[in-house]
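What you see is the complex with one protein chain gone and the rest in place.
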């Protein structure tokens, strides 16, 4: 008669969370999934694994989606994007063409909207109001049914507050099928610690039905439990942890490495211009480097150890002086 | 033509935030204010100052309101309470009588509801949905218009989600006129750092139109900026900082002192039974100790230095090893 | 395992609850006895259970030599050994309402035949006989946890046909009522009293069956009639009702070690 099993929406894998990248992506990313894959810091290492496993018909969501979305679109992995900013569309090229042709459907939101929608998804509420968008052309009925859209009336809804009449826009909850993010560290149980400004990462961790995280360091469980206020999501909400240094490169990871603009411009800037340019990039950096160690080695061979040294995040003070979570061992009771 | 001044709802006092308790309460608590005054950790030091300044017609709000609400009610400072749990009503006595007689009006919510309402208030949205309360007698129309109530139709409203039809309860935003809380530390600019489980404190800090915080330690601005992830609310949202060790006693402050159950039982348990009992308590601990230093001295004189030693939170590991927010001084650009 | 006869019924209520904890999954511990029952389970039976509380405690792991069960859901001791500490929006929002909880442990002043709980008032809300503290996080745990174990002393005034005020829905008024109200189905739920363990007739989470409380087992030496005498409606009795195993000396000893201040269990009660 013991209460057993689990009806939760989360795929619990308490047995073993430390997986290789191929295992984690194979197990937790399925064709057709809605994928959150970062905003300020993106997990390129796992993104490339998605490309190598040729996942198809994915939707990508996020506040601003950058190089991870560009690579996934050019690889034919995604056919929908729900975001506030699509960096790949900034300049004319293949991404813009895919959006024009209908090959890549899109629903335009904003950074605040996506963050609130992820929070609503995490909280298990069906919608959350915002006071943004009011007065903009996003809400102009003339723009309903635009050819890129795929959400229809489920994109948002207007409602005056029943309490004070304030006009609001109701944003529907967003629960990605899988959240893929880099972080500084985790333990083998999936307890993730992340610090620094983090955009919409916290709520994406909590909103994802499945969560795959790649970390710079695996630390002992005690290191997590000694400073539980740094934990952004507890292990029991996480599906898999991948130990993958430099997983975010060429984006940044506070305390470890900064953005590599030189690489972004040399290797990335041209990839949207022609399918040949992308194929050359992918052959070298995605297929040619089947794991992150090979990628880092190839990077060093190509640009030198100095390049890796230069992006190292080595400036700034140590943190956390004088923080204690202590309690009294023997309480004062009458 | 420079953009000057401020239309914000916050009373900015950038010039000087480090105030004495009498100054802070005199300046930022007004008769009739809605006051949030803590949940898991409550600021008794500032609560007593409110009593000494004989503020009137306050409303107290919070998830669970404990000894701070009891003291404020018995002192005649509050006439309304909006909470999920009213510890003072647990046992028959003056608080229950005040609620029965209409002297103390009340609107019953829940801990989750108050936390969400504070968050909505902080976020500047007029309401937030929950899936709690559905199926309960709180929503039974037969219970509308109960004699203790004072919010009427502004208490909450039911709405089916326009996206999926899910039944929800809309909770109105809660923006206390003033939030009063203890914390571990702050700098003189009002940047507050708080750690450990914190109930609804974070959102109360952000939701308060005015914010008064009492801290165990004043630390240099650099200590804050070296570990900005510990900051729960930035100084520009805070009205006043009071340096007041043991401000939360007999409740607890992680890393400093644990709950003093002996004092709670000896000094507090009887105060709701008769007005004489409360008057004796108030004479000794509120009026007899006009500031927190005197209070602590009187505590030591009464119970001995050992008592203070016993509640000291001295067990548990040091936190924050290996946390660095570093960046690269010289970026890698082409 | 040597058994003990030196125990109170309230102690056995906690011990029996600990035995009923699921072997793994996420448990949200409500105020009061749920805390000590949850810690007892974690240390003795179900080391993989994940203990959480609403103030922002996630996956608290007590040391083997822990000096006490946390005194209340907000004891500072929760900060040492938790995998994460944060706040109530995370705990009652993202974790509980977000669907990450497997079981909630609750107490209440009253429970009724459908497992509804009352934490607010005795008497009518518009004509209060006796005011209680209020629901705290009880309502959301009852509404949102996929199953609930309640610890309620077996007293006639507490086991009532219909709670004076349903703060915390069980099966409300019968099959289908939860989903009709907008709640997810729930179960198998339990009530552990000071006299026995009671389930519910809910073959599929409250959609069918009578959804009524059903006596599954009694404490050693107690007959179903004794339980019925402390219950305000004709209690369903399971066909195979049995006695639970008496407490072991280990269970009693650990429970008492976890309550050094007799905060949870006073020898003079039950």
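When the chains are written out, they are named A, B and C in that same order, and each has its own residue count from 1.
The rule is short, and it goes like this: a residue touches a chain if its C-beta (ideal position, glycine included) is under 8 Å from a C-beta of that chain, and two chains touch if they have at least 3 such contacts.
Here the structure is a predicted model, which means the values were calculated and not measured.
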- Which of the visible chains would the unseen chain be in contact with across the whole complex? A, B
- Cross-chain touch to the chain not pictured, restricted to B:237, B:267 or B:282, is B:237
- Message: Please identify which residue in B:191, B:272 or B:310 touches the non-displayed chain.
- Response: B:191
- Sole touch to the unshown chain from A:112, A:266 or A:329: residue A:112
- Message: If the hidden chain were put back, which residues of chain A would touch it?
- Response: 39-41, 63-64, 83-87, 89-90, 92, 96, 99-100, 108, 110-112, 115-116, 119, 130-138, 142-143, 145-147, 166-168, 195-203, 252, 254, 258-259, 261, 313, 315-317
- Since one chain isn't shown, list which residues of chain B touch it in the complete complex. 1-10, 12, 14, 121-125, 189, 191, 206-207, 221, 224-225, 228-229, 231-237, 325-331, 333
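Here is the rule we go by: only the chains that are shown with their structure count from here on.
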- Task: Taking all protein C-alpha atoms shown, work out their mean, then name the chain whose own C-alpha mean is nearest to it.
- Result: B
- Note on the structure: Averaging C-alpha coordinates per chain, one finds the centres of chain A and chain B separated by a number of Å equal to 35
- Note on the structure: Distance in whole angstrom between the CA centres of chain A and chain C is 38
- Query: What positions in chain A touch 2 or more of the other chains?
  - Reply: 124-125, 229, 325-331, 333
- Do you know which chain C residues sit against two or more other chains? 71, 75-76, 79-80, 82, 85-86, 89, 93, 96-97, 144, 261, 263
